[in-house]
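Only a single protein chain was left out; the remaining protein chains are all shown in position.
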Amino acid sequence: MRRSPKGSALFVFGVAALLIATACSSNNGSSSSSSPSGAVKKGGTYRSATSSFGFVGDFDPVGEYTAVGFSYYQMLLRTLLNYTGQAGAAGLVPHPDLATDMGTVSPDGLTYTYHLKSGIKFGPPINREITSSDIKYAFERIDSSSLVAQYAFYYDGVIQGMQQHSGPPKNISGIDTPDPQTIVFHLTTPTSDFPARLTLAATAPVPQEVAKCFTKPSGGYGNDIVSSGPYMIQGADQMDPSSCSTIKPMSGYDPTSHLILVRNPNWDQSTDNLRKAYVNGLNMSIDSNVDDIFNKISSGSLDGSFYEIPPPTVLQKYSTDSSLKPYLHVDPQNTTYYISMNLLVPPFDDIHVRKAVNWIIDKSAIQKAWGGPSTGTIAGHIMPPSMADLGADYNPYGTPGNQGDLAKAEAEMKQSKYDPGKTGKCTASVCSGIILLNRNEPPWTDAEAGIVADLAKIGINVKAREMESGAAYQTIDTVKSGAQVGISMNPRWGADYGDPNTFAQPLFSSDSLIPVGTSNYSMVGMTSSMAKKFGVSYPAGGVPSADSQINACLPKTGQDRTTCFQGVDKYLMEDVVPWVPMFWANQVTITSPTVTNWAFDQFTGFIALQNIAVSNTATP
Amino acid sequence: MWRYIIRRLILVVFVLLFITLITYVLFFVMPPTDPAVLFAGKHPTPQVIAQVKKNFGLDKPFYIQYLLYVKHIVLGDQYGWPGLGFSFTTGKAVRSLILEKLAVTFALSVGASIVWLLIGVPIGIISAIKPGSIYDRLGMGFALFFVSAPVFWVGLMFLWIFWYKLHIAAGTGYYPISQYGVFTWANHMIMPWVVLALVFAAFYARMVRGNLIETMHEDYIRTARAKGISERRVIMKHGLRAALTPVVTMFGIDFGLLFGGAIITETVFNLQGIGLLSVQSVNNGDLPVIVAITLVASFAVTFMNLIVDIVYAYLDPRVRYE
Partner (left out) sequence: MRQDQSIRSDRVEVEPGEAPAGQSSIGKTPWQLFWRRFKKDKVALVGGVVIIALIVIAILAPLIAKMVGHGPNELFDSATNEFGLPVGPSAKFWFGADRSGRDVFVRTIYGARTSLAVAFLATGIATLIGVTLGLIAGYLAGSVDMVISRIIDVVLSLPLLLFALGISAACSVSKNGCLHGLVQPGLRLVVFIIALFTWPYLARIVRGQVLSLREREFIEASHSMGAGEWRIMFADILPNLAAPIIVYTTLIIPSNILFEAALSFLGVGIPQTTPSWGRMLSDASNSQMFTYAWWMMLFPGLFLLITTLAFNLVGDGLRDALDPRSRR
């Protein structure tokens, strides 16, 4: 979930008991739930702006894999199961949405059966009742490779008969629809988190009569999404679905300028206990200048921000002025920002060098670059508190004030083969001219000087290379070009699952090592034969693996599983050391006084558009 | 004359073809990022990457892609004529995207050019009338300052002083007339207009002054003076005509250049024009948009060159085209 160009990092759902509330209390700013007492009034429009939609799948639910996209889908689409749109652990627990209940699982864990609530209709212009085959059709679309589904791996090979194929969507043998209200999934293997996968937007019902007209993502169904939720795209009722040639893009969505959502007249509050739908609509415009967005919020022409990080000047203003403080909303997400070291590239092939780097980095300076404590909690280890909480006490490289410790770094460096003279500095020739990869936008660039200077203190001399975020990711997720980069500060990771494994397997397992598009940027678990296959050189000392530790946790469930993954986190921090975890991010949202009911959606990690209320009288 | 224009037009076509070819080579053969991988999602299988390549038309050999591109420009594509394809990042037709952004750039260029003519030409004339006078020194001091000052710095300083400190100008951002009305729109455009215009005004002042001083030493001016015509008339009637002819040339070319987007002015003032679009599309590896912007920009330059040459023929009777 890290593909979106700018802000949207993640969405998280999960079953583990989370300690988000604790993390929250350590932050300044208002608490997440500032609902006033008394009844909340309906009406008005949430007027906001975003620097870019950052969509990766042209807004087609099958391909849109960004938390930002999911925020809009929470207004537009309903799935079998979904979330309550609130902050904290409760916001990560799936509830029935289109389904009447949480479904039934067969004893072998291979068959899941759901019944649909009756009387739920598609929005205009379709206006007919939603049936189980509309949901099945959504799964069929996932497998039509020309639509480029972005998270098909959650379903392919898991549901019987699901695999990518060319040509239009076709029947899936593992999904039965015995009647219009019932849908049955047959799995190939027991998958304990399967219900959570049914909350994702790609599984929301799709009317075939419209969607069959679109075989490509570009200029496709994303322009004509038929609503099943409380809101629809403005102009949906003007769309003529009588034939493919008469379907024109709905006026409320223009990928380069705006997204306007209005009420869906067919939505019935009595069937939906997950969404409050206080506002009459949403007006999201594109403004590439983040500062302008916040200027407009403080002048009152916008009601609030969306995913953009407020600039430090704005943070200071809202944190220090008591009259403004209520409009600053700080909510922990479930993302780790980190520095990744490539285990194939000298001198980072030596664990002592990697440990020395962990000792020397001044994390408080990094936090300052982001705008201070409200932007995140300094990370002592890999997994954020919501994944497998080791507690704030566990910090194997903790230093006073988190400012780094030269003596400990030098002591570690002395044990390295790259410091033969035991000087405490990296003195070998490989210690110079290393590429440090960074993004080309603030606050990443503001943090760069500190990291470069820190590394220089232990003799590691890097050349900073700044790239646009997508290009930077592509450089390190391609094994070959990644091997030219020793150390990178551009990545961040937000979990797709509330399950701690989402912070293990994709990031540190050798299964994740693929030539292009890997997320194991540190190359943990690379073997010499794999290195040969990928065409990269392999260090003489080998590369540590975390495979057996991770695999041991996979069959476990419940608290056992959490404890096991805590062990993985410890093992990674102490025996592999692929990262310098920088901080666990907060989402900082600024609103104007017009927002009378604030809500945060822990699932998307952003403002819960479906549950906020505003006092303005603007029309969408 | 017509034969000349047609010959020039043919040349324009060839230059444009050549420029699109260069753009294609630069951005498609040595791209910073593989757009297919960028849009293939997480953990892409090779099949998915191949599929995205196919959707984007990147699966064909480079020269076929280029020929198809040229074909679509000439004959149009599903989005109309000229066919410029669709944007990788937004899935939107590049043609409508460019037109949308061009409106902003056009508003910026037209406003700025009016301002710079209104400032630059009078300063040049006043300086030239009495070289060495206090007006001349002030005028040329102004010109030298803005010729030397970096536009982004001037832009930031203006924002800081007039918007942030004095609150007499509106801040950054583009406010379309259709949504906010003429007043708000113009209010937000004034500073970009002035800032972009100042540099040009400085050049025009220097050029007008130089030309006018030179003209005033010509024989026919001396003759006019000898005939007892008032100095004012000599300058206005005879001097200016000759001195301003090169200004027309310059103006045409500069105006054409602005269609490529005033990248820096648009960046500083957050105007969503062609310039900002080009920065974003380079960042995102949005190749069809990059090529289209290059095409529009080069077309504007070469086309304005042609217009200027034709206008020149009317203004300056000595110029004849065969």
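Every chain is named by a letter (A and B) in the order it is written, and numbering of its residues begins at 1.
What we mean here is this: contacts are C-beta pairs under 8 Å (C-beta built on N, C-alpha and C of every residue); 3 or more make two chains touch, one makes a residue touch a chain.
Treat the numbers as computed from the prediction; the structure is a model and nothing was measured.
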item: Residue of A:120, A:290 or A:536 touching the missing chain in the full complex; value: A:290
item: Identified contact with the non-displayed chain, of A:91, A:281, A:346 or A:373; value: A:373
item: Residue of A:466, A:511 or A:547 touching the missing chain in the full complex; value: A:466
item: Full-complex contact with the absent chain, from B:50, B:103, B:151 or B:315; value: B:151
item: Per the touch definition above, residue among A:191, A:305 or A:475 touching the missing chain; value: A:475
item: Missing-partner contacts on chain B, residue numbers; value: 15, 18-19, 22, 26-27, 30-33, 131, 140, 144-145, 147-153, 156-157, 159-160, 164, 196, 199-200, 203, 206-207, 210, 213-214, 246, 250, 254, 257-258, 260-265, 267-268, 275, 278-279, 282-283, 290, 293-294, 297-298, 301-302
item: Residues belonging to chain A that touch the chain removed from view; value: 290-291, 311-313, 315-316, 319, 364-365, 367-373, 403, 435, 438, 440-443, 445-450, 452-453, 463-468, 471, 475, 481, 484-485
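The criterion applied here is as follows: only the chains that are shown with their structure count from here on.
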item: Centroid spacing, where centroids are CA-atom means, of chain A and chain B in whole angstrom; value: 40
item: Residue numbers on chain B that touch chain A, as the complex places them; value: 32-34, 37-49, 51-52, 54-55, 86-93, 97, 100, 171-173, 270, 272, 276, 280, 283-285
item: Chain A residues within the chain B interface of the complex; value: 1-3, 5, 52-53, 55-58, 63, 65, 145-146, 148-151, 153, 164, 166, 216-220, 222-223, 254-257, 286-289, 291-292, 295-296, 440, 467-468, 470-471, 474, 478, 506, 512, 514, 516-519
